[in-house]
Structures are given as C-alpha cells and as structure tokens.
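The structure is given below, and queries will be raised subsequently.
Just one protein chain is left out here, and the rest sit where they should.
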Amino acid sequence: MAKVLVFAEANGDTVKSVTFEILGKLAGHDVDVAVVGDMGGNAVADLAKFGAANVHNLKGDNLDKYSPEGYANALKDFIGSNYDYVFAGATSLAKDLMPRLSGMFDAGMASEVTNFAFDGDNFAGTRPLFAGKVLAKVELQGPKPHFVTVRPNALGLPENPTAGAGASNDVAASAGEIRAAIKEIIKGASEKLDLTEANIIVSGGRAMKSAENFKVLEELAEVLGATVGASRAAVDSGYAPHAMQVGQTGKTVSPSLYIACGISGAIQHLAGMRTSKVIVAINTDPDAPIFTKADYGIVGDLFTIVPILKEEISKILS
Amino acid sequence: MNIFVCIKQVPDTETKVTPNGDGSYIETSSIKWIMNPYDEFAVEQALLTKAANSGSTVTVVRVGGVKDTEALRTALAMGADEAILVESGDNLDSYMTAKALKGAIEKSGKTPDVIFTGKQAIDDDCLQVPQLLAQMLGLPSVSVVVECAEDGGKFTLKREVEGGALEVYEVNSPAVIACNKGLNTPRYASLPGIMKAKRKPLAQHSLADVGVADSDARVKYSNFQLPPEKPAGKKFDAMDEANQASVVAEVVKLLREEAKVI
Partner (left out) sequence: MINFELSTEQKEIYEMAMKFAKNEMMPKAMEYDEKAQMPMEILQKAWELGLVNTCIPAVYGGAGFSTQDAMIITEALAYGCLGMNTAIMANDLALLPIVIGGSDEQKKRFLTPFTESYKIAAFCLTEPGNGSDAAGIKTTIKEDGDHYIVNGNKMWITNAGYADLFVVYGTNDPSQKHKGITAIVIDGKTEGIELGEKENKMGHRCSDTRAVTFNNVRVPKENILGGVGEGWKIAMKTLNHSRPMVASSAVGGAQCAMDHAVKYAGERIQFGVPLAKHQAIQMMIADMGIEIEAARLLVQKAAWYLDQGKPNPEVSSYSKAKAADMFMDVASDAVQIFGGYGYSKEYPVEKLMRDAKLIQIYEGTSQIQRLVIAKEIFSRS
C-alpha cells in the first residue's frame, strides 16, 4: 500500500480544515501527518480523529515561521524516500511551498485537485482547468514521491471519520540556508477567511451601485460567518478592491454556499464560482444568466431582499 | 541588470473553452490567444526595474506553440529588449516548462539578476512554474507578489496570503519573483513600440535545444470534459413586496433543510 504523508498547517491547536478533508478521503490508507513549527496538543488529537497514524512535528531553528526554503529543506530531509505521496491543502502557504519541494525530488505535482482516488498504489485526480471551464483527469509519473494539493472545501468533511493512532513524534529538522525570509506580516483589513478558503461567500455586483452599499452584504456575511466577494464589474467600477474579486481574473472559489447579489452572471464571473456547492442568486432581472447556475434564485431587489435574508438567518442561527 | 521575464500565451479569458474530440486537451483551433494576464504584471515590473537600473536589459522567454507569437511580440512592443521562444506543444506540464525556461535562460549566456513571472497561468492554473524554476536554478523565490521595491539589488516584496494579509520578504538578487494583479498597471504597447518590436531579436529553440526530453513529463492529463451541468434550480419571484418575507423564509428553510449549508 502506498505510503502517504499529509502536510498540515497548524496554528496552535487549530488545523486548517482542508487537512481533515484530505484525511477523510484517504481513509483506509496508512497516513502520516507532518507539521512544521509549533503545534498544540489538541491539533494532534484532531488529526488522529480524522485518521492520522503518526503526527510528525518538525522543529528546529528558523522553522517557527514560514519560509519557502526553510520549510522545503526541512520537509525534504524528513520525506527522504519514506513516502510515495505527499498531500497538502491548496492554501496560500502550500501553493508556494509544494512546487519547490516537488522540484527538490524532480517529482511531479498535481495542483488543486477537487477529487481523487487510488487504484491500488496509483493516484488519479480530477482537477478544474481554465478557471473551471473544463475538468480533466490528472495522473502523475516519474520519480516519487508524487505531490498533490487539494482545493479547500472540494472534498467535504467526512461524516463518520475513521480515527487513527495519532502517535505524536517530534522531529529535529534543519531549515538550511534561507535567502527569502519574512521580515514582517501586515494583517489584512479583514480577519475573515480568504475567499478561496471561505465556506460561505456573499458577493456583490454592479448593482451594488457604490462601495458604501457593500455594508448591506457585510451585515449578512457577519451573521453567516461569510466572506464578502465582488464581481469584476463591481471591482472595475471601484466599489470593491481587487482582492475581493471572484472570477477568471480574480479568485476561483468553491464554497459550500455562494450568495450572488446583483450579479448578472457574466461568463467571466461564472468561471470563478461555478464549482460552489450551493448557489443563491438575487437579481431583479429574471433572465439574468446567474439564475441558470443558481440552486435557489430570488427575483427581487437585493437592497430589500438581503436585509430580510439577514433577519431570517439570524433567527434560525440564534 | 540582466532581467528576465517568463511569459505564457493562454486563451483569452472570454474564449469559450471546450474539450477536443478525444478529450486529450481542449479544442484550440478557434482560440484567440493572449499573454497570460498575470504575466503582464511581470513584464511591467521588469520594465520598471530596467528603468531604475540604467544599462539593464529585459529578456522575455516563452515556452509554447508557434501558431501565434503574439504574446512575445506584445512584450517586445511594451519595451522588452529581446525575446526567446522555446517551441513546444500546447499542453506542457509545469516541470517541463520550468526545465525549458531554465535551459533557455542558461543558453542566453546571461546570468539572471532577477526573473519575473506571473503568479500563475490562467490555462492550467497550476501555480508551480515560478517556484520550480527557482528551485532548478538554485534561487530563492517569492510568489503572489503585490508590491515590489528594489534598491541596489535588494528586493523588498509583499506577498499576499489569506485574508488579505501581506508577508513582507527581503531577498537579494538573484531571485524569482512571481507577480500578482495589483502590483502595477501594465503599460500598453504603444504604436511606435509595435513598429520597433519587429526589429528586436527573437531567438528560437526546440525543447531538445534547451535540454528537455519526453522523459521529463511528470503530469499526464486525459479525459478533458465540460463540468457537469447543474440541474435547474428553484426560482422565486419576490418583486412584489407582499411575498418577499415568505420567499426569503422559504429559501432559508431550503438552505437549511434541503441543501444543508447553514
């Protein structure tokens, strides 16, 4: 059976949920987890709950914070020839780190798969290309280990996870030479999850008419614990910063719930959010293309509907 | 400074993308090709870096098909000094692409002081090449860069991560810098620039010339298909004030009980 390592990011006791999604999907395999830097005891317990056999905690000088070279050097030594596959969630960090690490092994990597399966020891994944306009089967060949990153929220959390032994193991690791190092981290304006990781997204389009009006969406997002996004039309009109843009030239997202407010549904935008699990659209134009993609469409004015929606949801959630 | 920019030619964002007959790739016959949008930021940053460092040259490198060399010519018209094209098929994997870029850069005879790339190509969306190229060349790299300042070969870079937070990196030349939207405003190729571009040097190599063989393939794609169409959703009319509350209540109920997302 293939030996699999999952690279996880832990922030104290909290592990990114994409790691649990991957562990859930790997149920039945012998799976280890590697975490670089400090991690809390609860993190180990959570990883065990979702199936981790061993949790390796790589520690050493200059590994307390991320650097592409430091993390890659430490993991390279640890992985050696011990694993056939290395998985990671397609987070900001892993998307930066994994290609460098795979390069150290001259190995192939499948980026941002949304599903995968093993046929014996052979991995086969599905991944969207061209911003989700097409899907393709992806397989890896050449030297091992093979690397795979998995798009957050794509697999979903397992309903009944199979627990693993969760043996905790500290590994002394070396960061080696670090030439590109983080000097400082500037907090983002929003403490919210990034769009690409958000489980729920509330997005506004050109019909928002102004930047101030995004407040309506922020209030709804507050109640839902959602992140606010925007269409390209809203960004181009200056209603929202580019960091909030969902679409082909913005972010590609696949939350479990996407609420499109006043977004007509240009092809550009649909490409960025079509893989959302459930789509709600609110638009005054009953023929807006967004309704062809929406699971639940409300033909109405977002400025009247969204506040009612907020009230209704807070009632249910309280 | 020897400044390199790696660019890719990709289908226009508005192009309709469909799988080809045998599902081995997409149908490319009627595609309009453009420079990968993120690479435009890389070209612009290269030109800005050149302007700040007299005597610098900007060499733009592209690996890809030769049906159309639009993207390279655009980069030259924007102000790059010379171009290198490595001929290949349309769907090269990231490993081979990075290896071809490495080979082309080495073959140019110039030692790079900085290499700019886009943060990802919007066709295969892999986000691998910049880091792979850096690893292969033994260079540090910083990806998803939204701010770039350079002083005497030392770069201060801001990398965008989750939640809009920024990691501030300092790195000395040589390095690979992968550019994100927001870094700068790419200039247009001016009309005089377009006229001048035809006289600029364009070197052309095969994959074999730059040391890439079929055995370097790492990723195998197959079974290209359109994403499954969702079944038609439910649509409610709430233009009339009288039924707005009940419609919203119904949708919230469905979200909770049918879709189970809240």
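Just so it is clear, A and B label the chains in written order, and each chain counts residues from 1 on its own.
As a working rule, contacts are C-beta pairs under 8 Å (C-beta built on N, C-alpha and C of every residue); 3 or more make two chains touch, one makes a residue touch a chain.
Just so it is clear, the structure is predicted and the values come from calculations on it, not from any experiment.
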Sole residue of B:Thr111, B:Ser190 or B:Ser206 that reaches the chain not shown, by the stated touch rule: B:Ser190
Of A:Asn115, A:Asn199 or A:Thr292, the one touching the omitted chain in the full complex: A:Thr292
Footprint left on chain A by the chain that the document does not show: 236-237, 265, 285, 287, 289, 292
Chain not shown, touching residues in chain B: 70, 73-74, 77, 188-192, 194-195, 197-198
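Here, only the chains that are shown with their structure count from here on.
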Residues of chain A defined as touching chain B within the complex: 66, 68-69, 72, 91-93, 95-100, 102-104, 106-112, 128-142, 179-194, 196-197, 200, 224, 242-243, 248-250, 252, 256-257, 267-268, 271, 274-275, 277-280, 284, 286, 291-301, 304-305, 308-309, 312-313, 316-317
Chain B to chain A touching residues, read off their complex: 11, 13-14, 16-19, 26, 37, 93-95, 98, 122-132, 134-136, 140-144, 156, 158-172, 175, 181-182, 216-227, 230, 232-239, 241, 244-245, 247-249, 251-252, 254-256, 259, 261-262
